[in-house]
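Take a look at the structure set out below.
With one protein chain held back, the other chains of the complex are shown just where they sit.
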Amino acid sequence: MHTLARTPPSSPFDPATVTAVPGRDDDGRHLRLRIETRRVAEVVDLTASLESFLLLSGVRYGVLAIHTLHTTTAIVVNEQEPLLHGDLFRQLDRLAPPTLAYDHDDPTRRVVNRTEAERTNGHAHCQAMLLGSSASVPVVGGRLMLGRWQRVLFVELDGPQERQVCAALISSGRG
Amino acid sequence: MHTLARTPPSSPFDPATVTAVPGRDDDGRHLRLRIETRRVAEVVDLTASLESFLLLSGVRYGVLAIHTLHTTTAIVVNEQEPLLHGDLFRQLDRLAPPTLAYDHDDPTRRVVNRTEAERTNGHAHCQAMLLGSSASVPVVGGRLMLGRWQRVLFVELDGPQERQVCAALISSGRG
Partner (left out) sequence: MHTLARTPPSSPFDPATVTAVPGRDDDGRHLRLRIETRRVAEVVDLTASLESFLLLSGVRYGVLAIHTLHTTTAIVVNEQEPLLHGDLFRQLDRLAPPTLAYDHDDPTRRVVNRTEAERTNGHAHCQAMLLGSSASVPVVGGRLMLGRWQRVLFVELDGPQERQVCAALISSGRG
């Protein structure tokens, strides 16, 4: 299960690893993915992992719900094009700037959900809420119904961290 | 069914009330919640109400779709931390400022969907569209599959008002 990289996290040639976590959520219709991100902000393409799971399931028609388990990450369906991802992060940093002071990050005021290793990540929470935590993609003929440029993307906004995504497959009971 | 508060709406100690509405949508797989918000902008944690419904349903594997019935509210999955909610509202007020003039609020131009008591809420519609009206959360072992800090949150953007949320539970037919 250990897939830690040997190259430094900042390397552009060292993308996040995606691993299916076996034995969890095990009705054969739920998938748990573990994602080790490498950068502060990073987009990880989950499409191939999700398609493999679909193939194994044997389900031909239905919906796949993809849901991140974290409050500073997001799921979006868009293009897997690295320059675009840089554009997206630049826009998000204009919308909820990391340089602003967020009350969420103020140790003199914060009383709820405090931990020892509290991260300064108010901006990442706000950015994550703008993008959304889940997507629902139709399944048709055993495949994700995606347009030509669409991929299912995990968006890290407060990395690098070890992350998890859960996908739930619902069959329409037909075909 | 009446749960009106006796303290003024501005009180920080008087959170919104959440009530399940019985006898609606009654196939045992749909839940209707009534939410009385107390402030202009407010976050209401729906997680406990949704978990109670799940328990009663007996469904162990599937997906729960949570959907607000209003155009100036949103559903997000994020942290239940009051300072963060203040941060979010401040960012949303930068993105779609309540102080701007919206054509939607211009009685000299508006011809569609006009009512007697039209609210000035163009900004709240825009903010709601940025956050999104629904979330889909996997159900695993009879519980919402939520990460450590995740809660299902209703976001009021044009309150106080009486609001409703509908949740639909789909079983994967397994387990």
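Each chain carries a letter (A and B) given by its place in the written order, and its residues are counted from 1.
Following the convention adopted for this analysis, a contact is a pair of C-beta atoms (placed from the backbone, for glycine too) under 8 Å apart; a residue touches a chain by one contact, two chains touch by 3 or more.
Since the structure is predicted, the reported quantities are computational estimates derived from the model, not experimental observations.
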item	value
Per the touch definition above, residue among B:Ser49, B:Gln80, B:Ser136 or B:Gln150 touching the missing chain	B:Ser136
Among A:Leu54, A:Ala124, A:Val137 or A:Ala167, residue touching the chain not depicted	A:Val137
Chain not shown: contacting residue from B:Ala16, B:Leu88, B:Ala128 or B:Val155	B:Ala128
Footprint left on chain A by the chain that the document does not show	60-63, 65, 76-84, 86-88, 91, 94-95, 130-132, 135-141, 145-147, 149-150, 170, 172-175
Those residues of chain B which, in the complete complex, touch the missing chain	25, 27-30, 63, 65, 67-71, 95-96, 102-104, 106, 109-110, 112-113, 122, 125-126, 128-130, 132-134, 136, 164, 166-171, 173
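Note that in this section only the chains that are shown with their structure count from here on.
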item	value
Cα-centroid distance, chain A relative to chain B, in whole angstrom	23
